[in-house]
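Below is one structure, written out as structure tokens; comments come after it.
Only one protein chain is missing from this complex, and each of the others stays in its spot.
The chains carry the letters A and B, assigned in the order they are written, with residues numbered from 1 in each.
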Amino acid sequence: MVSHVAARPATVENSTVPRRGGAPGRSRLTRFSAIPFLVPALALVGVMLLVPFASTVYQSFTRDNGFTSEFIGIDNYVRLFADQGFLQSLLNTVMWTVGTLILPVGLGLLIAVFTSSMRGGRWLRFAFILPYALSGAATAVIWGFILRSDGALNQAIDFIGLTPPTSGWLLEWPGNTIVMIVANTWQATGVTVILFLVGLQSIPKETVEAGQLDGASGMRLFWHVVLPQLRPVTIVVIGMSIANSLRVFDLIWLLTKGGPGGVSETLAVTMYRETFIVSDYGSGAAVAVVLAVIVVASSWAYLRRQLQKG
Amino acid sequence: MTRTHIGLKRLSAAAAALAVVISLGACSQGSSSGSGSEEGVITLNGDRADFTEAYKTAGDALKELGGSTIDPRNVPSTENYQQVIRSSLQTSSTTDLVKWWNGYRLQDLARSGGLADLSSQWDDAVDKGWVNPDSKDSFSYDGKVYGMPIYKSFWVIYYNKHVFEDVGITAPTTWDEFLSNNEKIKAAGVTPLFATQEAGWTSFIWFEEILSKLDPDFYAKLMNGEAKYTDDTAQEALRIWGDLYAKGYFTAPDVAWDNEPALFQEGTVAQVPMGTWRNGIFVSNGMTEADYGAYLLPVINEGTDPSVIVESGVLSVAEKAPNRTAALKAMGDWLNPDVQSAWVNQIKDTSANPTVVTDDPTLASVSEQVTAEKPTELVRFWEAGPPPLIEGGVQFLASFMVNPTEDNIMPTLEKLQDLADTEWAAWKAAE
Partner (left out) sequence: MISRTLRATFVWVFAILWLIPVYLLLVNAFVPAADYSGRPSWIPTGFGFFENLGIAWTQSGLGAGMLNSLVYSVASAGIAVLAAALAGFAVVIMPVNRPAVWFWLIYLGTLLPLQIFLAPLFKAYVSTSLYDTNLGMMLIYSAICIPFAFFIVRNFLTTLPPEITEAAQLDGANWFLMFRRIHFPLVRSSLFAAFIFQFTWVWNDLLFGITLTTSPDRRPVMAALAEISGGFASLGPPVVLAAAIVASLPTVILFITCQRFFVSSLKAVG
């Protein structure tokens, strides 16, 4: 573990890792020596992921039905932005991002912190981690069971004596998007809890004790001593949540298929529909590119500052 | 540090050994996808896992006739299956036979030039009386046949006989009887009709049933793009549909389609509209002739010509099939009564060969009704128009199901018509 070296929190000065180690005469040699370290990762990611993405970008400028393809310039994009359904998709995607940033991240942090100082915390934590280990198929079947009009949630509401909403949980917007965000939170919180735990674990006891000696306790201790030292992990959690929220697909597809009538579609779902259902590969590629741009832009906006700080 | 050093060394050695072992086997292809040009075997790709055994049985029957056996593969998801076929049909890795849909979906595939011409096999089958020549259009493109029918399913209303007995009703022969039956079933606390949009495609079922029983000619014209969704007849159909919803006859629109067999068997839902291909599931759940039956939905206004929605999947031969000759011969023999009886008795559906009689009592009763009424055969909505129109259409129909009010009729139909205009133009442009 990290125990024999005190890990320095990133907010402390001198957090920029030295980039020019060694005598100047050796610098060219050392610069090239990074290449063999980078090659495995770059080769795999480049060939398997980036090349297909490049071909998708090209495909977005064509009309392609899987058999024939012809170049049509930015037609696909023009049609996309003029389409009402696409705008609805965008709106849902934004809702998902906001929801996923607030719920699993916030809840994960609270659970990680609370259970680490509780009796039996370890076992209670397991309740939150378990859903992450379940397969997407099981999750969608179970939440379908719960949320359908004849499902477990309405049965429970009936049992208590209240009347279930006539419109059903999955049938109307924005209710169905919100409800699916909650279902996704059920699974996504597991990851954030674990990551925050790893982060909490690497906070040296001394800093906490020093804070307590200074008279801080409870909320103040948390806010001023613990949270700043969680920054590296928070970066990972938020960065990952942004990326994941924009790509959620399985749950939405299996619960509502983006419906009814496309009201709960997100960009990832629209992309799938265009490519695999309507077989309009060009249009699907255009949606994919738009989605990729959004994900990269938002990740970059968030990470850029964080990365500079090391 | 030394212990970790040794441990690390051992671990790397083990990892390296494992890597070698894995990589030795790693490049070999799985058992179902080899080069596929084995003598006496033709490969088939499909998306129905429950057909794989039946394909093999049919293959055995084909072999008896001097042909090849069938080696079936399966892609578990229909959407992915379509992508796989589109990507592989014109490469050398395609299977010999490809299961597909008929109508416009077949045309979509045939246009690409990836399918072999089966016209001579078709004509041969017609000569032998193995298939009804009137249905040729739905298996053709540009005058040539490109697929042989896998089955010929009729769309019927299955009903739970126990519920009907308890309530004291019989299968309806008029629309008024249908309505009064539903009223009585509802009064008995059972949901009369099953309908859902949960599976995506299922939202067209009641639309096509009501519209075709209202005016079969209009249905045919609408499907061919010669009538408009905004015409009066279509409005009337949606009005009737909305009325059935208002009376509370339907299940909630998000009921899981997978739950339908269980709900039907339990008697929670009394009637289910489905193709005769659904029969196999009821049978494998243990239902017998005593438990359920099927009837054709009566026409809405007296004097309207009777009609029935018909559905036929196809088997096509890939132009680049590795075993092309063998596959073409298999298609020539496909509608042979020997092959067909083995095939349909396993999948528990009706054959496209009118001389083949099934041993399932419910299917037999449907065949009798069809023979007696001689209804016009209409192509199912799913295959009856350009695929993008259909895929968008089911979404609009789904949103009508969720809000089946008078106010929502014109908006839904207008959206359908807009989409129809766009897609028909695109389809004709690509001809």
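The definition used in the following text is that a residue touches a chain if its C-beta (ideal position, glycine included) is under 8 Å from a C-beta of that chain, and two chains touch if they have at least 3 such contacts.
None of the values given here were measured: they were computed from a predicted structure.
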Contact with the hidden chain (one of B:Thr173, B:Asn224 or B:Ser284): B:Ser284
Absent-chain contact - pick from B:Pro261, B:Pro337 or B:Pro354: B:Pro261
Of A:Pro40, A:Gly73 or A:Gly161, the one touching the omitted chain in the full complex: A:Pro40
Interface residues of subunit A (partner: the chain not displayed): 1-3, 5-10, 14-15, 17-22, 27, 30-31, 33-34, 37-38, 40-42, 44-53, 55-56, 66, 107, 110-111, 113-119, 121-122, 124-138, 141-143, 145-146, 150-152, 155-156, 186, 189, 191, 194-195, 197-198, 200-203, 205, 208, 217-218, 221-222, 226, 232-233, 235-236, 239-240, 243, 246-247, 249-250, 267-268, 271-272, 275-276, 281, 285, 288, 291-292, 295-296, 299-300, 307, 310
Positions on subunit B where the hidden chain makes contact: 1, 4, 8, 15, 18-19, 22-23, 25-33, 47-50, 73-78, 80, 83-84, 87-88, 91, 93, 256, 258-266, 268-269, 280-281, 284-286
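To be clear about the criterion, only the chains that are shown with their structure count from here on.
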Centre-of-Cα separation between subunit B and subunit A, whole angstrom: 37
Touching residues on subunit B, where the partner in the complex is subunit A: 79-80, 82-83, 86-87, 89-90, 108, 111-114, 197-198, 200, 251-256, 387-388, 391-392, 395-396, 398-399, 401-402
Of all residues in subunit A, those that touch subunit B in their complex: 65-68, 144, 148-150, 167-168, 170-172, 257, 259-263, 272-273, 275-280
